[in-house]
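The complex appears here without one of its protein chains, the remainder shown in place.
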Amino acid sequence: MNLQFASLLIALPLISAFFVPVIKTISRKAVMPFLVIITAVQTGIAAWVFEEVYTGGKPIIIMAGGFKPPVGINLYIGHFAALFVLIIAVAGFFMAVFSMKSIGVEPKDKYAMLFLLLMLGATGMISTGDIFNLFVFMEITAISAYALTAYNKTGEASEGAMKYIVLGGIGSSFFLVGIALIYGSLGTLNMAQIAQLAGNINPTVAQAALALLVFGLAVEAELFPLNAWAPDAYQAAPHPVTAMFSAFVVKAGLYAMVRIIYLLRDTQAFTGILRLVLILGTITVVIGELSALRQTNVKRMFAYSSIAQVGFMAVGFSLGTQAGASAGVFHMVNHAIVKALMFLAVGYVALELGGTSIEDFKGLGKKMPLTAFAITVGAISIIGIPMFNVFWSKIQLILAALKVGKTGVIALILGASLVEAVYYIRLIHTMWFESANGEKVKENFTLGVIMLLLVALIIVIGVFPNAAWNIAQKAAADLYNVSQYIKNVPLLPGVSP
Amino acid sequence: MSIGVYYFGAVSLILIGLYAVLVKKNLLKILVGLSIMETGVNLLLISIGYIAGRSAPILSEGVGPNNAVDPIPQALVLTAIVIGVATTALALTVAINLYETYKTLNIEELRRLRG
Amino acid sequence: MINELMIIIFAPLLAGVLAWIFDVKGIREGVAIIGAAVPLAYLIQAYQTLASQPSIQYSIVLSGFKFEFILYHLSWVFAMIAGVVGFAAVLGMVSTAKDSYEWLFALMSLTGVYGVFLADDLISFFIFWEIMTFASFMMVLKYNRKASLKYFLLSVLGAYAMLIAIGIIYAKVGAFDFTSVQRVFYQDAMRSVMGSDTLFSRNELLLIFGLFLTAFGVKAGTFPLHVWAPDAYSETNQSYTAMFSGVLSKAGVYGMLVIYILLGTRLMYEFGNIGAAPKFGYVIAFLGGITIIVGGLLAALQEDIRKLFAYSSISQIGYILVGIGVGTALSIEAAIYHAISHALFKGLFFLIVATIIHRTGKTQFKDMGGLAEKMPVTFAMAFVAILSLAGIPPLVGFASKWLIFEAVIHQNMPILGGMLFFGSAIGFVYLIRFTYAVWFGQRPTELDDTKDAPLPLAIAMGILALLNVVFGIAPGIVAGELNKIFGKEIIQGTIWELNLGFGRYNGLFITIWLVVGILIAAVIYFLGAKVRRVPVTDTYQAGNPVTMDYNLTIRRNFFLPLKETLAFWLRMSFDRLYQDIGSWVEDLAETLRHYIYNGNVQAYAWYLAAILIILALWGV
Partner (left out) sequence: MVMKRALAILTILLIGYWIALALSHVPFGADKMLVGQYYLNHVKAQTGAVNAVTAVVVNYRGFDTLGEVTVLFIASTGVAALLWRKKRKRTAKTEGSVVLTTGSRLLFPFIVLFGGYIFIHGHLTPGGGFPGGATIATAFLMLYLAFSVYEIPHKGFEITEGLAGMGYVTVGLIGLAIGSYFLFDWIWQSWGWGHSNIGRLFSAGFIPVIYTIIGIKVGTELSGIVDSMVKEGGE
């Protein structure tokens, strides 16, 4: 089969989003099922791409318009992108199913469109091989995220979205300045070629460009203190959207940041920026965990926890070794699974019991045992108990840090896990052992199945981490090994200085 | 260090925009600041593509491949402008919603979500 | 063919899961008992195998890691502790467990303990350690959030300490299995003797030692990491506490032995000896000594029967640590012996407490009294346990304590000896209270229709009491097994006699004399003058009127004077220190959160500007 068909990953959500207005005029009720069907098909395509890439061992290069890079824009679906496109599709599918139940605010057809375009944006960000195209996809992601954050049309939603817009706007402007500097020095926008020529950039320009690019992406990647929008947006957004934010939107931003840093490793600024990311990542973990500590709104607590985990990933990537990158990718995967589960569960609780404050979680074990079980498993996993998936990524992170002699990272993980233990155990205790009045809720079958699936995934990876770890290692190699990346992109021979 | 007047203007616009975002209390003014920043960035992009003495990259009537300016930044700016418009439109919409709910656009008062 | 080691380890967990799924009263109890009995049976069977071969090994490759398990004499002894006490505790839980939740986690923790004892590589050691911790934590969580949180936090601290140590070792050794690690450290020791470069520097060695000490110290309940133990032991199903205190704390002790096995040689050469005892062991020994005193004193001051034994348990673990710390073959054997006897008598004690709470619903001394009449069987068990803990021959507690004394004194360590002696004395102090306040004296009227122990609990207590007596009268049985660990006759003698060369103790001899003495006493009792019942009155009053705020009876504030004397020292509580640190961090977090995420988007924009400035300054 022609591998260029992988471009359907971009085309399908797009054409489907454009089709929604037509569907709406036929039947308003058909919109949400349509969304589910499309995400399911997207999952199928993503699974095919994943299979192709991992069995073939070679990345799929999609060349738009048939022009070879750097003349045309290419999508680079390597091991990392294949993995994350699949995660995006699966998470999107689950959240689409969840949306059928949880989205009550009209106009749902617009919601469906924005939902699809958010997926599209993240998919594009992960797979693109052109730095300006990255900016475009980043804006697609960001703007649909703005709209979705404000979707509930409450004051809080608008406020959260506004913060996101202002900070995101500043970030993207400076990101574009960075692109301008890179383009001005090299005359190309193709990432592989930029990596190839990175050594030629004037050091001053390289420093500023790299710094600005990282700055712009760090806003999306939620590194402290550029993440101030995140808790608000997470809290205010509709529940499925929050889950998607945590599961893949932030990861797409982080990925792009790491990719660009690694691409420009030939520049002198490389080690400096790695150190900076390490510091920012560390502070992100500390502040995130501490902020979650006494949170009374569970959704917000999870948001802070999510931010802290992103900090771990950033720390992993900033170790500057392949082991560190592997640990970071592995943590990304595990965290995506866990947080999708937890935000789904929290959203479901909010739907049934009317809120996400800790009061609503009293006696949840009696009222909604399955949901409470799901949250418990997720929480235990995040704390880092063996036999659950996050444990392995934390271990790998520790080993990677040890290899480069950064023992401080270990202390960081230890401290963070202690704090996580405190607030998650408080929550677990509240759910299971505090009594509250209220009827037992009849839990939705489909959502129950989804939650159990994710729980099963957490435990399966926890018990047999090998397969997942291998995949993560391959994905990380794709990210880390820049010379291989350059080789994989079929650059047009004539176009070079 | 010497930068051309176009660069200077572009960077100044970016900084003026940033200044507005950092200092102004009115949300609309902050959004205006963001727009100014975007404009500055677009100007910067376009000036980077300029090559002294050459004309627009429309290859007819005596303009050949060797006396046209770089077409890429112009294409990029086209995209960037549209993205800027989209952001602004959405931001204004959110501002409308905010005003309808809280009857204020003072960012000091729009602080329900915190901590 | 499934390996027998796997059956030993996973049978309890399987039973627990089954009990949890088939949540039917009757079935789940049966399944659980089978789950606890199967490993015990296999262990007993393995005794035969171990007589002919040095060890039983098994390894399995899972998810890229090779998990190795081994059963040899040392692990067999510890596994037997787990088997016997675990089995007794499960029997006890038949009477006291309320739902399938408790079965699941109680049996899961048993699996964890077996795994820890049988593990032969650091990764499986750690994983089972965590399973054990997690399961026991879940047991506490059900009863009390605060206690469980304290337990969990310290456990996580310990777990990560261990993990980091393992990581450091792995980074240099490149393997996890005990054999390789041991070999590397041994070679390192040889290198340092030769004066050549070592793989692990002195500081790294110290770091690893400290981390392991923290990890195992938490589980064993060593001062100053003991603060979780009183709360956790008392705030859970008391039948389970028999296992918790009797077996799980032994995992910490076993960990200390693992330090010796893996790092011992290197540590000894690096830091030197005092006499025959290694210097690094002194750290362990003195921590143990302090633990004895702190645990003992605090036990005496408790008003809650569960807390009393929880502190007592901490104090007794101190003995074991002293034995291990002294580091001679004799002292280590003595320590293991005391680990066995502590498991036996403290398991028994907690089952007794479980019975009392099960039957009366009371936990405070002030609500009890005169139960000996109503619960004769339980009282008989308590009698055995008290004598054993107090170290009165011919019970097992005497034999092991005597060995530790001898081992310490033989190394000329007067301070440690004093600590041990003080611990024994304070043991009497708190046991008096338990003996009198619970079993004798006036009985509150509401306890008049208290019944004796239910059958499962009675059987469980019977097993442990019997072993207390048997191993006391015939200490040579245990000593013989312990000698196998070292492969030489360190404690000589017959089954009835322990002979150290510089001292001997004959259990049978003393028993015979004791029986004779009791017979004589009985004869006197029955032939003597008419026995008169004396009403119990407080002797403290001495004619003065009693004010309620200084009303000291054996059931109420009995040791208040002691408390007042120690007031200065009691103020320095590590528990409170940790709590203060905890709340300080939380307050800081609260302030920080409100200050940083203040909701003002302009402030957030300033953060962005700040980062830009940092980037600019770094660039310019």
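The letters A, B and C name the chains in turn, as written, and every chain counts its residues from 1.
Quick note on the criterion: a residue touches a chain if its C-beta (ideal position, glycine included) is under 8 Å from a C-beta of that chain, and two chains touch if they have at least 3 such contacts.
Bear in mind the structure is a predicted one, so any value in this text is a computation, not a measurement.
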- Message: Quick check: which displayed chains does the absent chain contact?
- Response: A, B, C
- Residue touching the undisplayed chain, where the options are A:Glu52, A:Asp130 or A:Glu352: A:Asp130
- Contact with the hidden chain (one of B:Leu27, B:Ile83 or B:Ile107): B:Ile83
- Which of A:Lys153, A:Arg275 or A:Lys440 touches the chain that is not shown? A:Lys153
- Message: With the missing chain put back, one of A:Val41, A:Val71, A:Ile358 or A:Ala436 would touch it. Which one?
- Response: A:Val71
- Contact set of subunit B toward the excluded chain (per top definition): 1-4, 6-8, 11-12, 14-16, 18-19, 22-23, 44, 47-52, 56-60, 65-66, 68, 70-72, 74-76, 78-79, 81-83, 85-87, 89-90, 92-94, 96-97, 100
- Note on the structure: Those residues of subunit A that touch the unshown chain are 2, 4-5, 7, 10-11, 14-15, 17-22, 24-25, 62-67, 70-73, 75, 106-107, 110-111, 113-114, 117, 120, 124, 128, 130, 132-133, 136-137, 139-140, 143-144, 146-147, 150-151, 153, 158, 177, 181, 183-190, 202, 204-205, 207-209, 212, 492, 494-497
- Note that subunit C touches the chain not displayed via residues 609, 612-613, 615-617, 619-620
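Note that only the chains that are shown with their structure count from here on.
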- Query: What topology does the chain contact graph adopt: line, ring, star, complete, or other?
  - Reply: complete
- Query: At what distance in angstrom does the C-alpha mean of subunit C lie from that of subunit A?
  - Reply: 45
- Task: Would you mind pulling out the distance in Å between where the CA atoms of subunit B average out and where those of subunit C do?
- Result: 68
- Note on the structure: Among subunit A residues, those touching two or more other chains are 162-163, 166, 170, 231-232, 291
- Any chance you could list the residues of subunit B touching two or more other chains? 18, 21, 30, 110-115
- Item | Complex contact set, residues of subunit B against subunit A | 14, 17-18, 21, 27, 30-31, 34, 37-38, 40-41, 44-45, 48, 70, 72-73, 76, 79-80, 83, 86-87, 90-91, 93-95, 97-98, 101-102, 110-115
- Note on the structure: Listed in rising order, subunit C residues that touch subunit B in their complex are 593-594, 597-602, 605-606, 609
- The subunit A residues in contact with subunit C across the complex are 162-163, 166-167, 170-171, 174, 204, 207-208, 211-212, 215, 218-219, 225-226, 228-229, 231-232, 269, 272, 276, 287, 290-291, 293-294, 380, 383, 385-387, 395, 398-399, 402-403, 407, 410, 413-414, 417-418, 421-422, 425-426, 428-429, 432-433, 463-466, 469
